[in-house]
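Inspection log for the structure reproduced underneath, given as structure tokens.
Yeah, one chain of the complex is gone here, protein chain that is, but the others are all in their spots.
Naming follows writing order (A, B and C), and every chain is counted from residue 1.
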Amino acid sequence: MDGVSRQDFTFFHPLRVRWSEVDPQGIVFNPNYLAYADIALTEYMRRIGFPYPDGLLRLGSDLFTVRAEINFRASAKYDDELDLAARVSRIGRTSLGFSVGIFRGDQMLCEVLLTYVNAARETQKPMKLPEPFVETVIAFEKRPPERTLPSA
Amino acid sequence: MDGVSRQDFTFFHPLRVRWSEVDPQGIVFNPNYLAYADIALTEYMRRIGFPYPDGLLRLGSDLFTVRAEINFRASAKYDDELDLAARVSRIGRTSLGFSVGIFRGDQMLCEVLLTYVNAARETQKPMKLPEPFVETVIAFEKRPPERTLPSA
Amino acid sequence: MDGVSRQDFTFFHPLRVRWSEVDPQGIVFNPNYLAYADIALTEYMRRIGFPYPDGLLRLGSDLFTVRAEINFRASAKYDDELDLAARVSRIGRTSLGFSVGIFRGDQMLCEVLLTYVNAARETQKPMKLPEPFVETVIAFEKRPPERTLPSA
Partner (left out) sequence: MDGVSRQDFTFFHPLRVRWSEVDPQGIVFNPNYLAYADIALTEYMRRIGFPYPDGLLRLGSDLFTVRAEINFRASAKYDDELDLAARVSRIGRTSLGFSVGIFRGDQMLCEVLLTYVNAARETQKPMKLPEPFVETVIAFEKRPPERTLPSA
């Protein structure tokens, strides 16, 4: 995600670092960045009108995390006021790339890349991402998500 | 719980303090002592043959926490090897006093007193503690629980 | 704290329940209410001009939790928008009672009563609460804190 800056994101959510999230070295304990990314997804889905979990469940599906990648650049500290920037960076047929940049001012402290698979609620089998959701995301994002649809 | 020592407890469960549980001052963050007490209850119930949650559910009831009291005496630190000592300290008709002493060696660092109400799973209404459970507890504890049954 | 309602509090801080704070029963895991109370203290101290931890440290002292009491009345659920209401309910010579009501609308779900001791940073010995802090609290609270100063 080199070269990515705040300008690449349409969605931001503010977050203040809690005492409980900071370790004996005075910095945010690593797993909390993944918890922050989960908050970013929740708030992103609420913003675009698909509040978790009902937004997709009413269409019969749910998102399952299959992969996470975290790049740590600098540390957040107690009481820091952060911005969780988030965007759908990739849309496949049944999967979704979700990219979260954790910023303190203009400095990206940490980058989290999540891969979700959309699956049928009942069978848990991968299921095509609902069109209304895909269209909403594309209309929302100023930097268009990469499309990785299988070729015909 | 003045004067209470390791000798008052029949049940002990070892626990090592995790990095994630320690705050910027190098001591265990307070809410974690309550989480430790929850672990103590889980392991106590397993030991006496009523593993949570099925042990009581098969008798139609479940325990709900209505009150917690925590007295902090000294701080646990990263990597400390603690003992969670636990006992049923009081048995009422529908309620239970559960007492957890968090020890580092012979020093009690923290004392947690929990009050649970036994309630019917379906209606969530208070329900008499099941006799088999009460008898098992009384047989297990070397220091007998206080009985606070209503008088006839 | 029977009879206590939102009207008794001057300070409120909004908080939305996170997915990570909710247990398999769909309700907030008990120790998180204590973590919420810690957030309430942090924000209260910021509001009255004594941001934690520097607000008191610059006067040579720090607050240590010695006791917590939690009364659980009803459960908060995922995504609930709560209000943390907080007040200094008691001021002693070296100790402080801090009362937190966790509300969903007008319903108090949980009440947390914390006792702090003010101690010298260096020696960790109890130390008289700084006058500027006491005066600020008294001016801030519309319902006056109980005074438990030793008699002359």
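The rule is simple: contacts are C-beta pairs under 8 Å (C-beta built on N, C-alpha and C of every residue); 3 or more make two chains touch, one makes a residue touch a chain.
Everything quoted here is computed from the prediction, not taken from an experiment.
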Touch criterion as defined above, residue of A:Q7, A:N71, A:Q107 or A:T148 at the omitted chain: A:N71
Among C:P31, C:G55 or C:P145, residue touching the chain not depicted: C:P31
Absent chain, residues of chain A that touch it: 29-32, 34-35, 38, 64-72
Residues belonging to chain B that touch the chain removed from view: 18-20, 35, 38-39, 42, 51-52, 79
On chain C, residues whose C-beta touches the chain left out of the figure: 19-20, 22-26, 29, 31, 78
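The criterion applied here is as follows: only the chains that are shown with their structure count from here on.
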Centroid-based (C-alpha) most distant chain relative to chain C: A
Interchain centroid distance [CA atoms averaged], chain A/chain B, Å: 39
Chain A and chain C: spacing of chain centres that average the CA atoms, whole Å: 33
Inter-chain centre distance, chain B versus chain C - centres from mean C-alpha coordinates, in Å: 25
Junction residues of chain A, two or more chains touched: 19-20
